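Structure provided below as structure tokens; questions to follow.
Missing here: one protein chain of the complex. Every other protein chain is in place.
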Amino acid sequence: MSSKADTESKEDNSPNRRNFLKVAVTFSALLVLAGIGAITKAVTSTPPSESSESVTFPRVKVASLTDLEANRPIIFNYPLDNEPNVLVKLGQKADGGVGPEGDIVAFSALCQHLGCVYAFQPTGTSPQCNSAYTAESSVGYCCCHGSVFDFLHGGTVQAGPSPRPVPQVILDVDTSGEIYAVGMGPPTIFGHNTGSNDTSSDLQGGNPVSTT
Amino acid sequence: MLRPVPEYAVNPFYWLGALTVVAFVIQGVTGMLMMLYYVPSPIQAFQSTQYIFQQVYYGRFLESVHLYTAYAMIMLAFMHMMRGYFVSVHKKPREMMWIVGMVMGFVTLGFGFTGYLLPWTVVSKSATDVGIGMIDALPAQISWLLSFLVVGAGGDATELLRFYDLHVVVLPAVLLVLLTLKMYMLECHGISEPATGVVSQEKRRLIPIFPDVSLYLLELAAVFGSAMLLISVIFPLNLPPQYSPQLAAQFTPQPDWYFLWIYQILKISIFEGPGLSVALSLVTLLFILLFLLPFIDRSKKRRLIDRPIFVTLGLIFVAELIVLAYWGLITPGQIIPFEQAALVIGGTALIIAFVSFGAYWVLFSRIKRQTSSGPQAPTKFAALFSFGALATGGAFAIGNTMNTTVNIIVQGLDWWKALLLVSSIIMLAFVILASALLIYRIELPNGSLSRRIRFLEKMIHESK
Partner (left out) sequence: MNRNDLLVTVLVILQLVSTNYLWGLDAASSVSQARFAIFLAIDLLSFAMIAYIYRKAEWREQTYRIWLLLGSFGLVLLLVSSLIFT
């Protein structure tokens, strides 16, 4: 694509012109760099706000891999000492699961409906409070009003009146096989700004379990 | 120090690789600024990203530039690769440059894959989960290695931290090392010859790298930079909602656009369930073939005009990528019936082959013409290929016309079907005309068919 060159510059290559252009180009480049510097200055001078104080969840050891048996739940408090959770090895890969088979999960033990403590129900078993119901997969069954939470799929509601899934505890396994709770996923634990997705509320209203 | 550059190389096509590096630098600058605020833990990832979007001065702008430049970097790397392919840079003596370049391409895709997870939104986590699932479905030796690198025995927290480490430290380091290697090799071998093979003496004039050629690079970089800035202003980014398992269950995962073509292949019905490993092995095989291109395409011919098969293959590859990616975009989460997939993939290949070989045929007779006494009969090679392409193209066009007509009668007319019908009729007409032209060319005084018929007649006369 050549629109023919116009005789803009009459081959004027006097040293004066060349110097002028050299200076112009260098100055121009410096101005561009200055422009980029402006954004660096602006970004780094953002004033910190209260909400930028990042919420830190404690890192708490819950169990060792060797302690666990399939379908035997372990109850523990996290992140506050009045917030019960249930940890269980399911025997099959689950969403958000940790461990060598990706089957260890933990959820808040408080039902999202009205805050009752529910229990883990292995596949094929029935809860004592309702022998008519048989768990078709690994679930949490709430005896108060029959909410069923699917432990294989992030605690989503399978049945019952609970309006939202139970929050999942974020777990981490270190190289020596110790399982730690390191955070809570959304939604918030029942009673802590219930229904919100801002899990910083889980840290308010009690004493945090100390980091181990 | 750095060897000077011939003038024909002061042309944007020779600088696609350099522009990829410019994009990488922009990524580094915007990325480092965002690192001041981003926190790579599952609870804080989304929070800190949202903080950047809403509170940090120019935060949303930084995020937008970072995303669009990432897309530009991948696109530029791809264009750089295809341009190199068509210009035969993978041939002797630059085979290693091609291989190192392919590794850099993988690293660039790795940047895209790891970076995509970091905001921890519904979109990004679901897409990454799909990607990890695919890695798991690879043959055990490869999947073990990748699972170890990328996920480990932990859960989300470990995954995010490893992705972050890869994205911010490991991959940039690897890319810089490979880049240095490639630059060193470029110094040894110099710029490759242009694909047309025709270069005037004037255009071979050498130009020093500093300051002249560097200035050209800076010009290109400045225009590229402005384009990225403007795109970020016209299409500022919005943050999708935070990842939660409940929200993710309602969401159809889609990989980012540069992986859509792979995803589309995996969605074909015959690759369901156990077939997934087969599909992934096929895709891996394709990548391995691309990798080993210098050892597959061994001919010494470099000019476009001398490489009909490989040029056609290259065009088919690009066309398939575009078609599959677009198709993937409009069919999220849907399984593709095998017949449809075969029709689309096969049809694209056939059309491109038809057009490409047809163009070569015309050029063969033009350029290889010895005398200028009118048009000559095509060579046997060209005639055979043309017949083959016309026959398959014709079958396809007839089949498509019939299929579309039946569809219209049964299901009624709409814009899409009308378009299909018109285009298949046009293709059919094209095939008929091309066949007529081919027969005419063969039938010229020295045409192969006439000669054979005359020879046969002579034989019959002599035997009497």
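To keep things simple, chains are lettered A and B as they appear, and every chain counts its residues starting from 1.
Operating definition for what follows: a residue touches a chain if its C-beta (ideal position, glycine included) is under 8 Å from a C-beta of that chain, and two chains touch if they have at least 3 such contacts.
The shown structure was predicted, so the numbers you read here are calculated from the model rather than taken from an experiment.
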Q: In the full assembly, spell out which visible chains the left-out chain is touching.
A: A, B
Q. For the full complex, which residue in A:38, A:129 or A:159 touches the chain that was left out?
A. A:38
**Q.** Residue of B:39, B:222, B:290 or B:408 in touch with the missing chain, whole complex considered
**A.** B:222
(Q) On chain A, where is the contact patch with the chain that was removed from view? (A) 1-3, 5-13, 17-18, 20-22, 24-25, 27-29, 31-32, 34-36, 38-39, 41-42, 45-46
(Q) Please output the residues of chain B touching the missing chain, sorted low to high. (A) 57-58, 60-61, 207, 211-212, 215-216, 218-219, 222-223, 225-226, 229-230, 232-233, 236
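FYI, only the chains that are shown with their structure count from here on.
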Q: State, to the nearest whole Å, the distance from the C-alpha centre of chain A to the C-alpha centre of chain B.
A: 35
Q | Complex contacts: residues of chain A adjacent to chain B | A | 25, 29, 32, 36, 39-40, 42-46, 49, 51-52, 54-55, 57, 95-100, 102, 153-156, 164-165, 168, 170-174, 182-187, 197, 199-200
Q) Okay, in this complex, where on chain B does chain A touch? A) 29, 33, 36-37, 39, 41-44, 47-48, 51, 55-59, 61-62, 153-158, 215, 218, 222, 242, 244-246, 248-249
